[in-house]
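Note that one protein chain of the assembly has been removed; the remaining protein chains are unaltered in position.
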Amino acid sequence: MEQVELIRKLMALALVEVDEARLEHIRRDIEKIVEMFNKIRDLDLPEDLEPLYTTYFGEGNLREDREESVESSERWELLDRGLESGYLKAPRTL
Amino acid sequence: MYPPQCTGLASISIRTLKTRTEEDPDFLFKYIEEVYRIIERHEETIKAYITLRPMEEVVKEAEKLLKRGSLGPLGGALVAVKDNISTKGIRTTCGSRMLENYVPPYDATVIERIKAAGGIIIGKTNMDEFAMGSTTENSSFFPTRNPWDLERVPGGSSGGSAAAVAACEATVALGSDTGGSIRLPAAYTGTVGLKPTYGLVSRYGLIAYASSLDQIGPIGRCVDDVARVLSVIAGYDPRDSTSLKVEVPDYAQFVREEPLRKYRAVVIEEMIAEGIDKGVVKVLEQVVSKLEGYDIEVEFRSMPILEYSLPAYYIIAMAEASSNLARYDGLRYGIHLSAEGLLWTKAYAQVRKIGFGDEVKRRILLGTYVLSEGLYEGYYMKAAKVRRAIYDSFRKLFTEFDLAISPTAPTLPPKLGEVITDPLKLYSLDINTVPVNLAGLPAISVPGGMLKGLPVGIQLFGPPLSEGVLLNVARIVEVIVDYEQ
Partner (left out) sequence: MSNKVLIGLEVHAQITSLRTKLFCSCSSDYRNRKPNTNVCPTCLGLPGSLPVLNRAALEKALALALALNCRISEKLYFVRKHYFYPDLPKNYQISQYDRYGLIPIAVNGSLTINMGSYSKVIRIRRINIEEDTGRIVYPEGSPLGSTYSLVDYNRAGIALLEIVTEPDFSSPREARVFLEKLGSILEHLDITDTSLEGALRADVNVSVEGGPRVEIKNIGSPRELEKALSYEITRQLNILRSGGTLERETRHWIKEKGITVPSRAKELESDYRYFPDPDLPPIRIPVDLVESIKRNLPELPDLRARRLSEEYGIGDYMASVLVLSKKLCDYFERTVKLCGRPKLISSVLVNEFLRWVDELDLDLGEGLARLNSERLCKIVDYVEKGLISVKLLKEYVRRVVSENVDPEKILESGMVTLSSVEDLEKVVEEVFKEYPKAVEDARRDPKAVNFLVGQVMRKTKGRADPKLTNEIILRRLREYESS
């Protein structure tokens, strides 16, 4: 059941959990899809073929180091959850 | 041709709306009433919208627009917006429980431009959760139905946008396309959908699925509408580092019923091969033979590397998705759970367990897999190399040809429930659309005819920034097909 172990590891890494009841179902789907992926993994490609990570072909967008103030009322909208003295409440870290 | 829901005034184009309203401002209100009448009658079955603005609100905006003095290029058009595009003050859910009550504090760039150009946002449309899907059945809320046949899917992931436009519940719509999510629903609903060159339309405000593939694009009932919306939303945005600094022409000028020059077109054999329904191929062949009457030469070529486009696409898309969706932990926005006493990893896992649907979870897990230490080179990097090979092949192809033609979808729109249980079956719907995203090329799906009472879409795609050529040929196809009906 090595695959199930793998899926549990991925769930822990991605913090995405699936019910035990659905685990087998998901495992089967994932297995099929990985099989499709393996077509790529097992493909022979020329050594000097460079990977392509983006099809953007411009010279680059850089931003001037100039402050742009967001309307102060908008700022507060940005985090309208439970704030404690302005801080956002978050779970334990220890 | 429109599906049965769409009648009378509600089916007009932007040009007609603008002209008639300029003559008589009251016309805009008549039009709005007509659209809402259709919505009242049919939206309950079609379910294209997640959030629909009340008519009073839309009327108020129309009044404000008229006071401005100029109607702008969109002339009061009612724009349905896919629910992964941020609209300030209007709930934006991405079709997901995770963002069920998320109200963005800012407008996407395209929304700012739509509003400035005289467009009125009528509502937010249904979609596959986080744009992951090809039938809109993966929406966490409900499926949308194809107006042409309510037992069938409208396509996805921009299914709500396409259905709304087809049924005349809006003038035009905005969708997003990562692997075919504008073109496929356009094909299934008999509408026109365009995915721009990567970088032509700003992604600022588009809730990301796969950042190197996503683009926002228009869906309309005619090529002219699509061209007008594209002119409004395209162009450099300093807030998006992948935005191209290019001159944006007035795309309406390309919407002509004769070719603006001699075009050479190509049909790639792999795109009409065994996986494609014979009836669909026949429709394509008929269109192609008519095009030759317009002095558009059509040749056939083979591109074997396309066999690997689906797996390469899904590796890349899922990897980027797993990264883009890492931020959804319920802390700053989205589902709010009491985290008192819980360790952050447990709290996050809880939120992500109930916030994400199965398809999204599957893709995140697979995306995590292909990026993980030790596997990166064999999967993600390899897929990127295949991407390079596809990109280079197209580059070479388009030195010889001006555009390529293919069926948009391999089949007629499936019935609800037909493909959703088998992921590989679902993914195969994208077979002709994903190569375009991998190469960052522009593409348009235009209705090519009917088959068994259902629409068949024809895909035209070309080299980067060739939207003008595509719109021109799409208009010609539109004329051909109209003539046939």
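Order of writing sets the chain letters: A and B. Residues in each chain are counted from 1.
Criterion: contacts are C-beta pairs under 8 Å (C-beta built on N, C-alpha and C of every residue); 3 or more make two chains touch, one makes a residue touch a chain.
All values derive from a computational prediction rather than experimental measurement.
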Which displayed chains the unshown chain touches: A, B
Residue touching the undisplayed chain, where the options are B:Lys30, B:Lys60, B:Arg256 or B:Arg332: B:Arg332
Selected from B:Glu61, B:Glu129, B:Asp149 or B:Asp240 as touching the chain missing from the view: B:Asp240
For chain A, residues in touch with the removed chain: 13, 15, 50-51, 53-54, 56, 58-68, 70, 72, 75-76, 78-79, 83-94
Touch residues of chain B, complete complex, unshown partner: 85-86, 92, 94, 99, 102, 104-106, 108, 203-208, 210-212, 238-242, 319-320, 322-323, 326-327, 329, 331-333, 339-341, 344-345, 348, 368, 371-373, 376-377, 380-381
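The rule is short, and it goes like this: only the chains that are shown with their structure count from here on.
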Geometric centre distance via CA averages, chain B-chain A, whole Å: 22
Chain A residues touching chain B - in the complex, by the definition given at the top: 6-7, 10-11, 13-18, 22, 26, 29-30, 32-34, 36-37, 39-41, 43, 45, 49-61, 63, 74, 77-79, 81, 88-94
Parts of chain B lying in touch with chain A, wherever the complex brings them together: 105-106, 198-199, 212, 238, 240-245, 308, 310-312, 314-315, 322, 326, 329, 331-333, 336, 339, 341-349, 352-353, 356, 358, 361-362, 364-366, 368-370, 372, 378-379, 381-389, 391, 423-424, 427, 438-440, 464
